[in-house]
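Heads up, one of the protein chains got dropped from this complex, but the rest are sitting where they should.
What follows is chain A.
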Amino acid sequence: MKVMTQLAMVMNLDKCIGCHTCSVTCKQAWTNRSGVEYVWFNNVETRPGQGYPRRYQDQDTWRGGWELGRRGRLKPKSGGRLRKLLTIFANPVLPNIRDYYEPWTYDYSTLTTAPLGDDFPVAQPVSLLSGRPTSVEWSANWDDNLGGGPANAGLDPVIERLRSEAEEKVRFSFEQAYMFYLPRICEHCLNPSCVASCPSGAMYKRSEDGIVLVDQDRCRGWRMCVTGCPYKKVYFNHRTGKAEKCTFCYPRIEVGLPTVCSETCVGRLRYIGPVLYDADRVGEAASVADPTDLYEAQLDLLLDPSDPQVTDAARREGIPEDWLDAARRSPVYALTKVHRVALPLHPEFRTLPMVWYVPPLSPVTEALSSTGHDGEDVDNLFGAIDTLRIPVAYLAELFTAGDPVPVRRALQRLSAMRSYMRAVNLGDPPDESVAARAGMTGEDVTALYRLLAVAKYEDRYVIPTAHEAEGRHMEETACSLDFEGGPGMHGSGPFGEASGRPRPVSVETFHALRHRQTSPGGPGDPEARVNLLNWDGKGRPAGLFPPKGTRPEESA
């Protein structure tokens, strides 16, 4: 047994209201630079729906993740090492920018500079790639809130698989349509196929916390990782020619703060905590033959942090005491392994993803209340979970490679919790049998309720800080002064976009923001605009208002 630590996340889907705050704050923190306009480290997709990039879950097309070769050995679905090198000159399955969307801005200046006339001036969309007028046809959330409507559901790869497996048409008549939101970040997998696909070894998994990162200095732009990741959570920065991905906000995590998406989540539905796992058995767990066994195999890797054998082994690996303590208090361990209500997204990709989801009960409760039933009655709920085959089957395709049993168990536990706690809240004697029907005790139910409904900040985020002898490296902005006036602050060094020494991310962001806020307006330069989203409300960046004397009536 080789014990390793992993910071993992759980999201409780019942609470997601699809507000996209997480996406926006993440974008503001990490990807508000040119070259990554189309990059959403965090995105929230409506299910059923195509997802982002379009139909990324369809691995027959995109060939992400791992597959079992002959003799049951794991190999990247897009091919082994030799094949990767032979196809390196043109990656055969790289998504095109149109599978994401072509980033654009608007030619705002015509609004103020158009000559006086009868028609209202219009700000035309302009492509940020070619600088030419474009028409906006798709974006990161084009099918937001369309859900299981007839026009969209058919394009969802998960629905497609359901249909072929059930050999019957899954119908999405308007009455039956349901939807929920699925916020996604990088899964920081235990068996990351993005890392396995990187020819230059620039991608790595941090041994202390399991965060998967791209070394920007070592990345050579072979763009194989984009294909490798089945969740399409490695993106190619088309200006710098380097891959970028969700960083699990490591500069915040290292000092004990939750990721930006978690911190700002309106529904407070995200949980972060460490789990201990057995690194020796990762390969074995990822290569079990039957995909429906992957969920159990993955769960089995997580070690009990209260088990003295485990903690002894962990200490031998040099895992610090505060990490062990955090692992014992970890909400992620509780929701995944103790209560078994959190499930992994697409375990069949065999990357052993470490962002887990509590499946939404809402399609079930909604169906009940819309037919006039009591959505908090345990009999009704249990009955509905069994009869509403489609939501359960759909969730199973997402979370357990199609096995409805774990999904049903999770939904039953959530139902039991609803019912049990209603009694408690109404002052009735709690009914142990309700808990027992979901295989729990009243105590379990109360604990689960505390975690899902009332957990405070410190209960949701149990984040041990990084251990660092040299403190100065912890300050993310430590060398901002070295940097001021450095070469190629924004834009170009001598060898193209952003060449020169690497710079701290926050510093680059700071300068990029200032540059954009202050660059002069003009239709020719797509960057030259005041992005109000970037404006912190302080001061008045040049270009916020048109220069004096350019208003039509003044110059007339």
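Going forward, a contact is a pair of C-beta atoms (placed from the backbone, for glycine too) under 8 Å apart; a residue touches a chain by one contact, two chains touch by 3 or more; residues count from 1.
In the analysis below, contacts and distances are computed from a predicted model.
Set against the options "Putative Acidic cytochrome c3", "High-affinity phosphate transport protein (ABC superfamily, atp_bind)", "Respiratory nitrate reductase subunit gamma" or "Acetolactate synthase small subunit", the UniProt name belonging to the omitted chain is "Respiratory nitrate reductase subunit gamma". When the full complex is taken into account, the listed residue touching the unshown chain is A:P199, out of A:P199, A:P291, A:G402 or A:P430.
Contact with the chain not shown here comes from a single listed residue; of A:C219, A:L299 or A:L448, that residue is A:C219.
Considering the full assembly, A:Y250 is the residue among A:Y56, A:Y108 or A:Y250 that touches the omitted chain. Although one chain is not drawn, its touching partners on chain A can still be listed: residues 76, 81-82, 84-85, 88-92, 94-97, 127, 129-132, 191-192, 195-196, 198-201, 203-209, 213-223, 236, 238-242, 247, 250, 254, 466-470, 473, 492-502, 504-505.
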